[in-house]
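The structure appears below as structure tokens.
Left out: one protein chain. Kept in place: all the others.
== subunit A ==
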Amino acid sequence: MERDIGKPLFNLFLLIASASAFVAASALPNIEIPGDLSAAFFPKLLSGLVFILAIPCLIKDLQEWRRAGSEGSKAAAVNPVRGIAQWCFAIVLLVAYIYAFERLGYIASTALFTFFCVMGLALISGAWSTLSAAQKGLSLLFALVFSVVLAGAIFYVFTDLFQIPLPT
């Protein structure tokens, strides 16, 4: 069994977050409406529930983590680093795109995002390394043209046909 500290850490985070949410709910102003519950009642109830539910999850994950450690398994056959790197690449690229969205304008940010996405995914998946020099040049050109055409086409469709104003 693979030893994974992420799960207990996440449950610990849930415990802390729910405790913080409970404290934040307790600090809400208390406006009394006769017969009605306060605005803080439901948030306190729910954050309390998350706290209670996170405890068995944390205990279970800690037990699994310890068991995996005591079994001394070195059978971590699957290397999760590559998978997580791919996820992180995709998320970071998305965040960068959102940051550039209104600053660079729709067409420029979208073309850049698409280009880096296509190239990045080809690199990460290992498909790039299998190509010859000529194929690499062709793929690069394709990615460039595809990115610009896609960005331009979407911009035209949404601004002119659907009348949705996009940042320029």
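The rule is simple: contacts are C-beta pairs under 8 Å (C-beta built on N, C-alpha and C of every residue); 3 or more make two chains touch, one makes a residue touch a chain; residues count from 1.
Here, contacts and distances are computed from a predicted model.
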item: Protein name as given in UniProt for the chain not displayed, "Tripartite tricarboxylate transporter permease", "ABC transmembrane type-1 domain-containing protein", "Isoquinoline 1-oxidoreductase, alpha subunit" or "Copper(I)-binding protein"; value: "Tripartite tricarboxylate transporter permease"
item: Touching residues on subunit A - with respect to the absent chain; value: 6-7, 10, 14, 21, 24-25, 28-29, 31, 33, 35-43, 46-47, 49-50, 53-54, 56-57, 60, 82-84, 86-87, 89-91, 94-95, 97-98, 101-102, 110, 113-114, 117-118, 121-122, 124-125, 127, 146, 150-151, 154, 158, 162, 164-166
